[in-house]
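A single protein chain has been removed from this complex, and every other one stays in its place.
Let's turn to chain A:
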Amino acid sequence: MLRRLLDGTSVELMMYSDVKNSSSIKSKLMSGELECAVLDKHLVMDVFQVMVAAQMAYQRYTTGKAACRTMHAEVLYSLSAMKSISNVFATFGLDGNQRELLIVVINPHKTSIEKIQSSIDGKEVSDIERSLRTGYDEARIREIYKISDTELQAGSILDAALSRMASKSFL
């Protein structure tokens, strides 16, 4: 699924289920062999949420304000509500056991996409939009973003998470 950031930069989103080799994917990410962000799809509630994270990462990276070494790592950092980067990868990234993955590629190239696709042993999910909206882990998300019952009086859990992401560097 191809989407665009504010300045027209493209972002490719892919989703896989029944992934059998997430630990090998993890090592390829760490060695820099794969250029993408790989997320636990249960922690993302909407395509919009991950697009906002991509926008934040892209903006910070291209203006020299990134907290992480790569733009794709910065996507995970942008999803997080924490300022410290130490827990970000453990929370949103791969621990080697996940079977359902959301993959984000900013500025995708044919060769990099093919490399990612051939590195994943799993089934590609076509309706990403629907899968995210219906299959998120509400309890974990509330724990990660520290969303109280009170806060849910003001709006949805997605709105709460988005507000956390957007305001993190101001608090």
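Everything below uses one rule, namely that a contact is a pair of C-beta atoms (placed from the backbone, for glycine too) under 8 Å apart; a residue touches a chain by one contact, two chains touch by 3 or more; residues count from 1.
Quick note on the criterion: contacts and distances are computed from a predicted model.
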Per UniProt, the name of the complex member that is left out, chosen from "Ubiquitin-conjugating enzyme E2 W-like isoform X1", "non-specific serine/threonine protein kinase", "Translation machinery-associated protein 20" or "3-methyl-2-oxobutanoate dehydrogenase (2-methylpropanoyl-transferring)": "non-specific serine/threonine protein kinase"
Residue among A:Ser31, A:Ser84, A:Ser118 or A:Ser148 that touches the chain left out of view: A:Ser148
Sole contact to the chain not displayed, among A:Met14, A:Cys36 or A:Val52: A:Val52
Residues of chain A (touch criterion as defined above) contacting the omitted chain: 3-6, 47-48, 51-52, 55-56, 59, 63, 148, 150-155, 159-160, 162-164, 166-167, 169-171
